[in-house]
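Note that this complex is displayed minus one protein chain, with the remaining chains in position.
After this line comes subunit A, so read on.
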Amino acid sequence: MQVKGNYMVNTTPNVVWDMITNPAVLEKITPGIKTLTVTGPDQYDAISEVKVGPVKGNFEGTLSLKDQVNLESCVLVVDQKSKMGNVVAEISMKLIPDGNDNTEVQYTGDAKMSGMLARMGQRIMSGVVSTLSRQFFQSLNKELEGEPSTE
C-alpha cells in the first residue's frame, strides 16, 4: 500500500530533526505508543495500542531510522506484529524549510500488510494510516507549544 502525505510543523527543520530523533519525544508523540525501548542508535523496540476505526489492537515490534541525511531526510522503517496482522513499512521523510521558521514534512513510502490488515482493503487502511500520521504531527506541534524553542 502506498503511503503519502505532508504536514506543516511550526518550527525549523533542526528542531523537527531533534524531536524525531529523540526517544523521549517519540514516546510522547507516537499515537498509541505504550513503551519505546532504545536498542541502538535510532533503533527501538516499540509496543503500542492502536485504535482507529476498525483497527484495534496491540502492536509489537521494531522502529528504526536509516539513511539519515542530517536535518534533511531519513527513512523510517517499521516492522510491527499484531493479532490483526503484521505491518512492514519503509517511509522516507523529507524536511523542507518554508523560510518562515516552519517546516513542511513530506513523507512517502510503501507499507506491506498481512492478515486481517491486508484483507481489510486499501481504502480503509490508507485512511487509518493518514489518521495516525496526522495524530503524530499534531502531537509534535502540541509538544512544540509546550516546550521553549531550542534556538
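Methods note: a residue touches a chain if its C-beta (ideal position, glycine included) is under 8 Å from a C-beta of that chain, and two chains touch if they have at least 3 such contacts; residues count from 1.
Just so we're on the same page, contacts and distances are computed from a predicted model.
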Choices "MBL fold metallo-hydrolase", "Molybdopterin-dependent oxidoreductase", "Electron transfer flavoprotein subunit beta" or "ABC-2 type transport system permease protein" - which one is the UniProt name of the chain not shown: "Molybdopterin-dependent oxidoreductase"
Contacting the left-out chain in the complete assembly, out of A:52, A:116 or A:132: A:116
Residue ranges of subunit A at the interface with the undisplayed chain: 1, 83, 85-86, 112-116, 118-124
